[in-house]
Each structure stands twice: as structure tokens, then as C-alpha cells.
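Taking it in order: structure first as C-alpha cells, then the write-up.
For this depiction, one protein chain was excluded, whereas all remaining protein chains were kept in their positions.
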């Protein structure tokens, strides 16, 4: 199969670098277009990230770039026209957006690309609450892509559209909850306390001074995202808009801890109606498979939910790479004295929670025919 | 005032060292007796801790030991008779127990001391659930010492008795909750997620391998303590036993994080009846004073609950030393979408949560006349 | 004794905060004047550092500010005239400079204060290599202050002058070496490998991402300072200039490690002529006392060099606070297979290496009569 040429907006940032790394040997997609700030424009990608490569050396050109990404001349991300040209020359069928700007700027820029005919698969938060933009976890709400024709029609777009992914903080509990909901259990209320890795803050992110022998029990804006985004994901399409689910009601405490990658969540769940036993929950999670697994998407983890039985797991450094960073690992499944069920979930925030999740969404969109 | 001579059981361990350090310039008490395992017995305290001093150098002889503790000859802690002799020679009016052994061994040994006439103010968990042993937080349940005469009568003890302190993990939320309860609010249910420092595990405790770029979402036995102990502290004395309070129902997730000292708790509270506003809660906590403050106990923090208004506090390294490690620092007071109130609490686990809390209990017992 | 009123330039930065903290109960000096960037000017100090206090809470107003520093209205540090006014009103006899700007800006600004009659005791590196400005370690080269009259004369300054302190990285080996030199041993060559704390980089300094499960074997400009500055300190005054010593030749590797405070140095020393034994070195260091100790300066550590005999010390968290952060702790004194002597030195980089060292220099200058 000839690979689909793809572009990355914000290619030189930390999430952009992760896109480059994860796409280096992707069987469907190949990076042929890289755009970033005007400061980087005109340089080769290799030059643009020299001294600014934040991932490990083995994730870079010496390890995995391959495919000539280092030689690509970086374009100005503010100029959607450049991508249109590239599209016409067969170098950019769609773009991954890893833009790092103000919310309104990103909204306008992503819209400009879509209006120009270039589909945007975004990691940014800017359009997450736009009613006709689907916010996708490929195992949970793949059918939300059905809103795309309405989105295009309402806005007068043809081939272009915008699809987004949710925040990195919700991955470790949203898919496990969905598996229980799909099995027929009603999740009413949820108390979540997250311990989040520093890579979630980008670079330079949190100063070292604040993370040595310390933690910070606050992440600006994160609790609102952690409480609200699952409701859109669990919502349904009505009249060209995604209408939020009414439940579960979520309360989130979000803390930053001295961990490089991997967000951990301690979760207490209240069910309505019939309540599953610990054994039932364990079985449901072990058996859970969804469209990405059934259709064999390249980045789909074989087991989307990995259950560990050791008393002291999951742990970030030891479990974040499960399913090549795409699986959620859960453990400590036990009753809750206040609610019904407790567990600890963990997911890799820059793979499943960022670039990897974005790529899986593109695989979903390709599978469904939205990417031509 | 002539200082009261005191002994320390388990004087060479990490908590024992903290007792030595905190008592080095105490106005009421002076360490005149040190007991530890047979391995240390017969050595001077200085020799016994050589190469095994776990605290900072400035907490040791070069800084604060003073008073000749280094020259004390360490006794065998298994031999309560040695303490009785010392008592008769005016060197050990009572003992602080920082014993590190199996539960039953500690129970028997602490009972042996008490039976021999030596009061035991304990940091160990062994007797926390003994019905006629008070588990004290001096600001919360100082009146629980009233059970001591019944304890002595039932066991045929004269001057000796046992009083204990609760686990380090509950300090950061129990006093704040008590302040609200005392102000007339009913605390019905509680969800707590703790992020606990490694010093809580003693030495060697948690391997470095498990705490670099990592955290462990499990601490053996800690959740049970965190859920159960506040109920005894909030309980009442009936017929020579302390009867647990029925509420609040508590659910605790306890995690170990790469922090040296200072336990952090993220708390969600459900009230019964009238619910206090964030402003009311803030005012109640700021104004909270109790017996230790009113009576001016030496280690009593002037403000037992320090309220911080910055969005990102409390933080362990920056706030654990508030009130010389004896205060609880709270912050992030805000409504909870699921329950009523959320906050983050922090306390120094080896000062307020261990040796300092034990000393404050001894100050309480002295104040109340139980120590002669 | 009436306290001398002092000012702090750059009072809101991290080093400025440390000055405020350390001066809160100083017997000679009292902070009556605070200056910072225009952004802070006009606010009270309390307002200016709200949400930007980087030290522990117990080092702040709730702990130690006292003396009304929180109520001081912050002045614009760019306007030396404000300090002159304050001087005339008896509120600023001299200033501590903790300015954070470009080198040339600091040079000009410090000169402007000195020219206006306000002595400047600086922590900044800007004037360290100005030939007529003394770079002082109070235990090593207190006589270098003798150049001050020449400095004033050459520049037409009257009461004002500039004195500086060296870089934080050299404290852990320069005083120990000096003690050996003073005892008659010739130090010819030196290989130093430092492991430096993040506070040395200020705030925000090194990103957390780079210090989790990691270290950075490079600190811009630090090796040059570590190699060059001791030579000026060991130099002598000739014709109104300080002439560098010719030896020792120093090679420094400087690395950043995940430690909050406390720089560690592994040192190999080659002597010329007679070589001291490990025992001699140990005795010389234990016995070392200098002017600050003899004259009883308030911040002088009783033992300027603390020798530890345990095999695994000094360690940053356990030893940095020796002598209230003003002592150098050494250990692992042993022969070197390549050179003659090896040891490990440690000092607190923001106390002895920054604000504390600056205050000790002011105590020296006061003692010698340069501060009126």
C-alpha cells in the first residue's frame, strides 16, 4: 500500500516531536510536511530541532526518524496555503495539529486549514467544546465521526474538517468506565485524584525547583477538563451537534508529581442500579475489545485495558509502555467504603494521551473513509 | 522548672532519632534514658547511631543533641526492669515508645513497661485499637485521657498506663475535619487520596529504584488505618472503653511518592444537614485554636491549621515545616461537584505525624496531671 | 546596638528572598529598603512576592520576615536616586545587590549606586573580574578589602564602593584549599567535578523534564568561573589592582543534578613540595578558624570546615545546613592514585554560596569600618 502523506503543525514542539517519532515506521502514514512557528520556517527539520530535541536520542534521527523527515524544509504553520500547495503536490493529505498558541489563534488556524480542504486531526484543546467537532477516543466513541458531514455542510467545507482528541488526564479512567457502561452498568458519580507527569505541561513546563522532594497539588484548567470532557465523549449526536451525557458527575483533584511520563488516577465509582462485583469488573476489562482492535488499526493496543493483579501496580515507569504506550493499565480493583468500586488507572500521557491518540484517531478516520 | 527525665524505647531508629532531635532543647522534658535492640545495648548512644544517623547532620550532636544524650549508655528495650531502675534513680519518669517490632511483641512490651509503673506514650500502632487505650490528637480529643484511670484499674496498674497517637497519614485531614465538626457541621462521608513521603516507611523503607520517575499507588495497611482511626478519635468513652463514632465514612487511596517528608491529602467532603460555604470553612480553620494553644504547650503550633491562599499550595517541601512541623497546612478550599467541599491538606509525617505528635501528647498528659 | 538599615536590590528574586529570610533576625542589620524591577515597584513587598515566594513558607512572613519587611513599598531598582533618598532618611546605609539582569546593566547600575554614595555588597557576577573590586570569602581573603580606598579614589567615589562574592560553585573547595595553603602547603593542580543543585540556576531555572531520572553534565559559564575565580581570591593587591595568583591550575567539570540546594564537589589535589598526610589534612581542617570566627561575626559558622568521618558523607540533604548553611562539609579524605589527595566537599549554594556569603561579607566590611 502506498503510504498516505501527512503533515504536522507544530512539528518542532514536544508533542510534534512525538508525532515524528511515532510515525517514523507507520504502515499507513508518512510525514511529508512539517510546519512550525516562523522562527523555524525555512530551516530543515533537522536544523530546526537541533539542541531542542526533548525526547530520547533513540527516538530521533539516529534511532527512528527515517523516511527523510530530517530533510524536510519546515513551513510557516500560520500559512495554511502552504499546506494546500503541498496537498496538491501529493505531500499532505491531512495534518496533525500539535499547535501551541492561544486558544482563539488555534481555533482560527485549524479552521483555516479545514476551510482550505485540509482535514485537521488535532491534539489541541481549542476545538474540544465546539459542538460539531467530534472529540474522539477510538475505542469509545468512534461513531461520533458521523457528525463530520454536518460540520462540513454547516461551514461550507468540502474535503476539510476538524476532529480532536480529549485531554491526556482523562485517558486512564474514561476507557475503563466506558467498558463498564457498554456492559450495561450505569456509572453515576466519580471521584478522581490524578498524579500527573511533567511532560503533560510541555517544555519547559514545570521548573525543576518545584519538583524535587515536592509535588504541586494543582494544574491550571486540568480539573475542569477532567470533569467535563468525558461527558461529551459519552454524549450523542442530535441535530448536528454533540449533546453531552448527563452522567457521570465527576470531581477531579489534579496534582503534578515528579514523574517524566505517565498519568496515574485513583478512582472511586458510584453505580446506579445493578452494581458489578470486583470479579465482574476484572473480567469485563480483561475482555474489552473495540473497533481499533477488531479492525486491526496499526497503533491499536492488542489489549486496550491491561489488568494487573499485583497489589502495588500500576506504576508509571513500569507500566506506561504497555501496548507500546497505547494501553491503559489498571490495578487495585477493590470495593469502596463510600462509593462502590475503587481502582487505579494509568496511561502514557504523551503517547496514548497525545500523539499516539491522535494517530489512532487518524487511523479511525482513514478506516471510516473520511481521509479519502 | 526542673526538667522531667524521659526515656525513649527504640531510640536508635528513625523515629527514635527524631525524638532525640526534637527533645534536645525541650523546656519540660530531658532525655535521660535510651533503650533499643540488644545489638545496641551497652554502647553509648553516639556509638550506637554512628553511621546510622538518618536525619540531617544539623539535627544530630553537632547541631542539637546537647544535654549529654550522646553519652547515654543504651539499654536493652526488651528489659522493662532497666527502665524501672532508671525511674527509681530519677532518670526516667515515663517513656516514649518508638519500638519497631511485630505487633504482638510491641503490645506485650508496652504492657510490661506500664505494669512496671512506667507510663508509655507510644508512636507504635500496636495498641491503637485496644479499647481502653486513648488514641490522641491533642487538639481534637484531649479528653480521651479520662479513660486512663479505668485502664489502670482494669489491668491492676498503678502509675503506669499506655496512650498512643494515630497514624501519620490521617493528620492532614483529621484536625481540619474536627474543626468543622466542632463548629457544628456534620461530616458524613469523605474521599481521601494521599500522596505520602518515604520517611513514613522508616529506613531502609522504599527502594530508590521504585521512586525514581515513579510512584507506588499502594501502602500496605495504610488505607485501613486512614479510614478507621479517625472514628476512634471522634468516639466517646462509655463504660471504660472508647466507642467509635459512626461517621464519617471514609474511603482512602494511599500512594507513595518521591518526597522525603510531608504527607499530602486531596479530600472531598460530604456534609449532612447545613453545609458551610468556602468562606465559612476558611474562617473556621483560620480561627481554630484548641487546648494545646490555649494552655501554651511547648510544641503546640500557634496556628494549628495554616490556610494558604495561593492556587498551588500546600506543597510538601515548602509547607511541611509550618509551625515547626507541627501545623497542618490546607489550601485549595473549593466546592466539590460530587460532594460538598474539596481541599488539600499537608502535614509533616515524622514531626506532627510521629515524634512531634508523641511529644505533644506527653505535654497534654503532663498538663492534665497524668505524668505526676 | 541600633541596627544598621540595609537595602536589597533584586529583593523579589530568589536570592533576594533568601536575603530577606536570613536578615529577618540579624543582630546588626535590618532590611528597611527593597528595590526590584519596575513591575514590582509601588507594591508592598508582601504583594510583590505573593504567589512568587519560592522558599519554604517557614522562611516567609508567617515564619521569619518580621520587622515589617512585608510592609515596605518596593522601589524601582533602576533608580539609584531612590536609595540615596532612603540613605539620607536613615533607611539604607548600604545595599545588597541580588540583581538579575545582563552583565553590563548590572555593572552600570551597581556603579551608579556606588557613585551616589551607597556601598554595594554584591552577589552578582558582573564585577567579579573588575580589577579594583574585591571578590571576598571572609575566611580566605578579608584583607582584599584594603583595595577599597584605591577603588574609591580612582573613580571619584566617596562613601560608595563595590565589593563582590564569588560563584556558588567554588565554595566547597576554595576554603578547604586555603586552609592547606595557610598551613604552608603548595597546591599546584586541581581536578574538580561538581554536582550542583538546581537553585543555583535561579527560578524557573532548569525544567523539571530535564531533572527527572536524569542529570545534565553541563552548566553554561560555570566551569570558567570555577576555574578562574579562586585565582583572584588567592591573589594579591598591587598598585590598586588585584593580581591573580598563578596557581593552582584548576580543571572543572560542572554537572546539574536533581538536588534542590547544596553543591557537591569531588576533588583531586596535586601538591608541590612537601605533601600533607591524610591525618594532617584532617587536623588542619578541623582546627581551621579565621577572622569571622575570631571576631564573632553573627553569621560566621563556629566550624567553617566540618569534617565527617562516615564513608558516605557529605550528602546534600543531610549536610547542607551545617553551621546554619554557612559551613563547608568535607569527607572522604583519602590519597589519590594520580594526584596526592582526594576529598568531597559540600556547601549550601544559596546560603553560603549566595545570600549568606553576601551577609558575611557585609559583616566583615562593618567590622573593618567600611560601612561607617
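Here the chain labels run A, B and C in written order, and each chain numbers its own residues starting at 1.
Assume contacts are C-beta pairs under 8 Å (C-beta built on N, C-alpha and C of every residue); 3 or more make two chains touch, one makes a residue touch a chain.
Keep in mind that what you see is a predicted model, and the values were worked out from it rather than measured.
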Chain not shown: contacting residue from B:70, B:117, B:205 or B:337 = B:205
Out of C:3, C:43, C:155 or C:189, which is the one that touches the chain we can't see?
-> C:189
Contact with the hidden chain, among A:281, A:306 or A:330, goes to A:306
Among C:315, C:347 or C:361, which residue is in touch with the absent chain?
-> C:315
Positions on subunit B contacted by the hidden chain, ascending = 54, 198-199, 203-213, 258-260, 317
Note that subunit A touches the chain not displayed via residues 50-51, 55-58, 62-63, 212-213, 260, 306, 308, 310-311, 313, 317-319, 321-322, 324, 329
What is the set of subunit C residues that contact the non-displayed chain in the whole complex?
-> 189-191, 193, 195, 210, 212-218, 220, 227, 249-251, 253, 255, 257-260, 264, 266, 268, 311-318, 331-332, 336-339, 342, 344
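Keep in mind that, in the parts below, only the chains that are shown with their structure count from here on.
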Field rot_deg for pair subunit A/subunit C, CA superposition, rounded to the nearest 5 degrees, holds 180
Can you give the whole-Å distance between the Cα centres of subunit A and subunit C?
-> 48
Residues of subunit C touching at least two other chains | 212-213, 260, 317
